[in-house]
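Left out: one protein chain. Kept in place: all the others.
For reference, chains read A, B and C in written order, and residue numbers begin at 1 within each chain.
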Amino acid sequence: MKSPPDSTHQQTLAQWREQEALVRQRASGSGIIPPDLLAQRPGIELMQAIVSGALPVPPIARSLDFVLIEVEPGRAVFQGDAKFDFYNPIGSVHGGWIATLLDSCVGCAVHSALPAGKGYTTLELKVNYVRAVTQDSGPIRAEGKIIHLGGRVATAEGRLTDPAGRLYAHCSTTCLILDLAKG
Amino acid sequence: MKSPPDSTHQQTLAQWREQEALVRQRASGSGIIPPDLLAQRPGIELMQAIVSGALPVPPIARSLDFVLIEVEPGRAVFQGDAKFDFYNPIGSVHGGWIATLLDSCVGCAVHSALPAGKGYTTLELKVNYVRAVTQDSGPIRAEGKIIHLGGRVATAEGRLTDPAGRLYAHCSTTCLILDLAKG
Amino acid sequence: MKSPPDSTHQQTLAQWREQEALVRQRASGSGIIPPDLLAQRPGIELMQAIVSGALPVPPIARSLDFVLIEVEPGRAVFQGDAKFDFYNPIGSVHGGWIATLLDSCVGCAVHSALPAGKGYTTLELKVNYVRAVTQDSGPIRAEGKIIHLGGRVATAEGRLTDPAGRLYAHCSTTCLILDLAKG
Partner (left out) sequence: MKSPPDSTHQQTLAQWREQEALVRQRASGSGIIPPDLLAQRPGIELMQAIVSGALPVPPIARSLDFVLIEVEPGRAVFQGDAKFDFYNPIGSVHGGWIATLLDSCVGCAVHSALPAGKGYTTLELKVNYVRAVTQDSGPIRAEGKIIHLGGRVATAEGRLTDPAGRLYAHCSTTCLILDLAKG
């Protein structure tokens, strides 16, 4: 079933590994964003500070071994390796690991588009699983993009692919936009 | 916001802790269901063998620290503790941890209703998040129930609650039923 | 495939027809709820006024031939007949007709729980289709119930069944709660 890797695939794979190594090298500890920063900075600054290592790696990313690779306003990319540690009882990576990467990419896509004083909470996430992820799937990327950004609500979509461009899962989400600055 | 625990809540909490301790005590290693068993046994037997410790704990359950507590045909309950290790960058438990418990309970609810020779794969999962899960949420249960069981497709729903009955999230799923015995 | 109707089914069918006839008899014209009423009355009063004929039938209900049958706070039931007029090109009732009944029942379930001065808008609806609806399906009911009612967001679920209790589709929804009274 697994297609033979062609040279483009190999180049993409090498680039993904390199980019991940760089991000992991700069990472500094694990933790959440300090609440005062969260309320006072635009989302894009906070997300970029996680990529650059100025802010710590979120705990879940450490537990499930994935990293925020790239972020720009309205778009965020996470990368992870599907390990045996994340397997379900029936022989492939658990849908929850996939949902975690997808939830991360669409949530960050929304957050990265919010100005200072605004936050968000995820109201719902729908994931479509179209191909099993296994230990052999290699590094996998979840790319999230905003679809709609309104005053109270935002929606976004995400896709999980490997370096060969194979699609494993996709999602859509609805986020509620919150006022964080109250005073 | 947190209601004062009343005596019913305390009893439920104690019962949940006790049940979890019993399951954890019997657990024997981590791993997947051997493929030949998976194809030859009714789902309910396999699920009950995980609860009783005759089959190993699925790797994801070890990584995200949750256990299968109860299973009967068409219904499955998982329990987990929301730890700081599962936090997102913005200060609460990541939606992916919640999605993992919910995906598990609805998937197992479907699997527990399948006869020998049949398996399933999750086509889609939609999660609604209605209350933030934090370190203080205590033990949390995800209960999944089959809604529809057809020849090719099954649907199920799940709810995530604490011992006080507070709802944190709910979900629905669509599973494709597969022929595993081909020989 | 169609089960022979038993006596309970026949009784339910007769009761559904009778209840529908009563509602249709009281109906007075077609139209929307006057905006000032919409902002000033609790949702349950408005919904009950549609059932009693004091407020007009919503235009969509006339176009797709269904009626609001019952409403109480947090629960609403619609009934419709699946006619050939609502068929898709491939030989059964279009999923959009089903989605319309389900969207109606969950939206009204939410609206019926809102106090005066509050309104809602539907953010998302997910429908699972589990059995084809045809001209022979007879009268069909969509029953919606609130799952979660918060200050800013509500969720609800709905099920579409026939008098024999057969399930055709189910759904979940997320609604945003709005302030309608602004001075």
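The criterion applied here is as follows: a contact is a pair of C-beta atoms (placed from the backbone, for glycine too) under 8 Å apart; a residue touches a chain by one contact, two chains touch by 3 or more.
Values in this document were obtained by computation on a predicted structure and should not be read as measured data.
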Partners of the unshown chain among those that are drawn: A, B, C
Touch with the omitted chain, as defined above, among C:A21, C:I60 or C:A116: C:I60
Which residue of A:A21, A:L37, A:V130 or A:A181 touches the chain not shown here: A:V130
Residue among B:E20, B:D85, B:D103 or B:E124 touching the omitted chain: B:E124
Full-complex contact with the absent chain, from C:A14, C:I32 or C:A116: C:I32
Contacts of subunit B with the absent chain, listed as residue ranges: 123-124, 126, 152-153, 174, 176
Residues from subunit C at the interface with the omitted partner, ascending: 32-33, 35, 38, 46, 50, 55, 58-60, 62-64, 84-91, 94-97, 99-101, 103-104, 107, 111, 119, 121-129, 132
Residues in subunit A touching the chain absent from view: 126, 128, 130-131, 147-148, 150, 153, 155, 157, 167, 170, 172, 174
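Criterion: only the chains that are shown with their structure count from here on.
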Numbering shared by both copies at the subunit B-subunit A contact, with half separating same from different: same
Rounded Å distance between subunit A and subunit C, as computed from the means of their C-alpha atoms: 38
Separation of subunit B from subunit C, taking each centre as the mean of its C-alpha atoms, in whole Å: 32
Distance from subunit B to subunit A - Cα centre to Cα centre, in angstrom: 24
Residues of subunit A engaged with two or more neighbouring chains: 123-124, 126
